[in-house]
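These notes are about the structure you will find just below.
Note that this complex is displayed minus one protein chain, with the remaining chains in position.
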Amino acid sequence: MSIQINHHKLDWQEMADERHEVLAAWVTGQDVDLEEAIAYHRAMPSKLNFAHTLTKAKQAGRTLAQPRAGVAELGAHIELLQYLQNEGEADLLPTTIDSYTRQNRYEEAERGLEESVREGRSLLNGFPAVNHGVDNCRLLVESLSIPVQVRHGTPDARLLAEITLAAGFTAFEGGGISYNIPYAKRVPLEKSIRDWQYVDRLTGYYQEQGITINREPFGPLTGTLVAPCISHSVAVIEAVLAAKQGVKSITLGYGQCGNINQDVAALQTLPLLAEEYLRAEGLEDVEITTVFHQWMGGFPNDEARAFGVIALGGVAAALGKATKVIVKTTHEALGIPTKEANAQGIRATKQVLRMLQDQVYPENPVLAQEREIIMQETRLILDRTLELGDGDWALGAVRAFAAGVIDVPFAPSSFNAGRTMPARDNEGAVRFLSWGNLPFNKEIQDFHRAKLEERGKAENRTPSFQMVIDDIYAIGQGRLIGRPR
Amino acid sequence: MSIQINHHKLDWQEMADERHEVLAAWVTGQDVDLEEAIAYHRAMPSKLNFAHTLTKAKQAGRTLAQPRAGVAELGAHIELLQYLQNEGEADLLPTTIDSYTRQNRYEEAERGLEESVREGRSLLNGFPAVNHGVDNCRLLVESLSIPVQVRHGTPDARLLAEITLAAGFTAFEGGGISYNIPYAKRVPLEKSIRDWQYVDRLTGYYQEQGITINREPFGPLTGTLVAPCISHSVAVIEAVLAAKQGVKSITLGYGQCGNINQDVAALQTLPLLAEEYLRAEGLEDVEITTVFHQWMGGFPNDEARAFGVIALGGVAAALGKATKVIVKTTHEALGIPTKEANAQGIRATKQVLRMLQDQVYPENPVLAQEREIIMQETRLILDRTLELGDGDWALGAVRAFAAGVIDVPFAPSSFNAGRTMPARDNEGAVRFLSWGNLPFNKEIQDFHRAKLEERGKAENRTPSFQMVIDDIYAIGQGRLIGRPR
Amino acid sequence: METKTLVLGVIGSDVHAVGNKILEIAFREAGFNVVNLGVLVSQKEFVEAALETNADAIMVSSLYGHAEIDVRGLRDLLIEAGIGDILMYIGGYLVVGSQEWSEVEEKFKKLGFDRVYPPSTLPQDVIPTLRADLGL
Partner (left out) sequence: METKTLVLGVIGSDVHAVGNKILEIAFREAGFNVVNLGVLVSQKEFVEAALETNADAIMVSSLYGHAEIDVRGLRDLLIEAGIGDILMYIGGYLVVGSQEWSEVEEKFKKLGFDRVYPPSTLPQDVIPTLRADLGL
């Protein structure tokens, strides 16, 4: 790989050629007119601005609820989002992009879209925003009364960002690590990080014109037993990389692990860590908010049980005072949800959020210890990353992944070492059975070892990969910890 | 009222005439043969014994799930309970008794039963066990593979107890206070307490023959903003009264208030208080377990929201380590639930219970304070009660209610003072806006006053009855605290 | 302005007291003279109270599902007592389980009620209609 990257701000003028090339990749690119887009954003009411809504929630100490949703055809997609807004009482809306678009396969997306129109049902697992183009996307934005975000999983999202931001979307999920490692196999990190610096720089350009676009690294990564220190490390790096490009509104994510103390501690430490590392880079005027993802791994088939999982996610989000929560549905283990199921997931979550909104999870030593562990682990990883990058976060990230200093469990990417093995401890918190090359000190290593020995003793078996497999199936089978039966 | 009561053990021989009279009240009474019934119980497998199952759960630190359910006709009722056992995965079963039987109106129950059979749908809101009689009830008990309890709301349950215990039921809900004050208007406490001493003495007789029948005072009372100190006081008195009659397995209940700290503190203090007062009476060999009732007040109409309320109840039950939880359904605000809705409520609850079963709610100062308040308040009430009774709990209870020393909010009974006014504080815990004649000391009074002033300030209104009304509707409308909009 | 008298109560073996207390307060605040019989009220008690207080309307609650059985014949008793044309409302969970509302409404209109309300009714949903029905 010959791309040379660093974490410095891209020069907007020098990006002109690249932008030209990006916009030429699909016919709809030609409709992007940045100056006109900025005027369009200026004329939008503030209630449609994502960052604005997040700021208000953060100040009020409230947790907002946002679903995932996207279908191929425009009319159907508008109807879906309006339903989630009106019947689901969503506070924030998504537009989930289909998997072809995520891989920049616009021709296949076009075919899927055409067939979907023909068959009258969505053959795509999301909304192909690039194929729809700026004007159609604006019809969508204008048909809603709350802000809407682009949610996807695209290693190279440059064209998608150009089109959707020009269309009036005010939030854009993803990042150079979080939308590569869990979502690709052979995309080098240098390339995806660079492509996401483009997206961040574009966002920064809007910001320079006074238009705040919210950016959100994808917190849960593979969604499967990802310990907080891993996702926090990626989140902080992506926050720094985005802020360097001029992004001012950043929402950092974390996917529910299932142990309430660990989840609350993770939510509490995430902004602390981000602000600490941003400050160290002199990036002080960035607003950090948090997003909690309800359980991202395998779900129970049974809808009633799924409601239990969903509500428990709502509990952790509320007690951890997340700024927003991404809501799952009772159809999670069945397939893409109907709009009714989606709305039900939101309403169940909102009931929990509202019943807990004025309650405080009391400070206590177990929570403090959990926070301390997360802070220490994450700092060990991040400090080593910066060291590997000789003070450059972009370079450091590439080298840290190569060295297994950051290592995401179950990730498909060949640029991920894949040497860690997570498992739950005896109270269900996610720990490491093997930490591979994570730069843990002896104290932390002993901590993980002791925690898993404790579980092993309780289950009368030696901690092994079978525990991991059992844990992967556990929630789907109605429990948190995969105990032998 | 001329009945003279005291808390001493009834003389079994002297009860013979009364038993004769009780059994003569409806034709099915003649089928009760105590010696034969004891032989029947002896032959029952231990997995059908309620107390036995509770003991195992308590030792394992697990929370069991139990629904409410009852329809008029026997076959339909068996089908319902089997469904809840097999599809709902209930750990314990109920038989909810209809409201005519609860008022000893067996003729009306008979009519309702006949009409139900004729119309093929239940016109009664429960199972008229007295009308069905011993043999039919045995068919029910024998068709199940887990224990089943009688749940009702009957001020005078003597005949119901005779018949259902003889039929092999191993648990019987209710008590002389908890099944009078919320369930009757003009039944003097002397009468209901004496009638429940009969039930407890009967249970004690079974116990003397080696058959343990579990007894459970009805914890939630009116289900509407009942602060822990009120329900705990009633629970402890009924525990003492039952134990005096020879009952050895007692499950004490508490209905979810909605603030997690208060709910956990309530569950933790309930057995402590009971054991303290039992010990003082020299009643040491009684096994105390706890039952948590998911929210007993008005529910949301929307099923998804109702799932949220149900799951949050599961969270509090698990974190408070209740021995069992009584599960609500998503049809709560719609009418008596279908068996499917009932099973869904159980499964959603069990998912939450299982995901939390190995987690510990960490000890913390807020929780400790909440426990301390509940302990102090309850002791103030109980000590004054015993004083009023000149050392006799039965007499004390009667006089305490007359004096408003115990006072259940919203109770229909004319023997309840009805001078307290509960309201939520700014974090949703249930406090007192007016404590009427509750024997609170200045410290406790100041505590309540301060808590409600804090809320008043946050809402910019003076605490008043409007707050109470707002709180009554709040959960049904999707929130815990009835804030002005 | 004239003060109208309402007789309020929960019929039969029903003990649900909370809604009844709230209705009492709300009707009183709305300017009615309220005679609240509370819970566990028999048909006879309703009729007697209406006669004694010269009431303008009877407001029956039933929450526990037995209303169908409990209210049969109440209108006839009122006719016998010579106040057959008194305004009579009913509200609450009127049947066991949930049934199509229009059917429930029709059933209770046939049983002699002028208006029938579902359980989600708030006091403010009723008061304007009640005023109108009473010519206020």
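Should a chain be cited, it is by its letter among A, B and C, assigned in written order, with residues numbered from 1 in that chain.
Methods note: a residue touches a chain if its C-beta (ideal position, glycine included) is under 8 Å from a C-beta of that chain, and two chains touch if they have at least 3 such contacts.
No experiment lies behind these values; they were computed from the predicted model shown.
Enquirer: Write out, one label after another, the shown chains that touch the chain missing from the document.
Expert: Contacts of the omitted chain with visible chains: A.
Enquirer: Who touches the missing chain here, A:N301, A:Q369 or A:N437?
Expert: Touching the chain that is not displayed is residue A:N301.
Enquirer: Looking at the whole complex, which of A:P182, A:G258 or A:G320 touches the chain that is not displayed?
Expert: Looking across A:P182, A:G258 or A:G320, the contact with the absent chain belongs to A:P182.
Enquirer: Out of A:S99, A:N131, A:N214 or A:S249, which is the one that touches the chain we can't see?
Expert: Of these options, the touching residue for the absent chain is A:S99.
Enquirer: Give me the chain A residues in contact with the hidden chain, please.
Expert: 99-100, 102-103, 105, 108, 111-112, 115, 121-125, 153, 182-186, 222, 224, 297-298, 301, 331, 333-338, 410-412, 465, 469, 472-473
Keep in mind that, in the parts below, only the chains that are shown with their structure count from here on.
Enquirer: Specify the contact topology among the chains shown, as one of line, ring, star, complete or other.
Expert: Chain contacts: open path, no cycle.
Enquirer: Using the touch rule stated at the top, which two chains are linked by the largest number of C-beta contacts?
Expert: Top-ranked chain pair by contact count is A-B.
Enquirer: How many Å are there between the centre of chain B and the centre of chain C, using C-alpha atoms for each centre?
Expert: Once rounded, the distance between the two centres reads 30 Å.
Enquirer: With centres defined as the mean C-alpha position, give me the chain A-chain C separation in Å.
Expert: 55
Enquirer: Could you tell me the distance, in whole angstrom, between the mean C-alpha positions of chain A and chain B?
Expert: The mean C-alpha positions of chain A and chain B differ by 45 Å.
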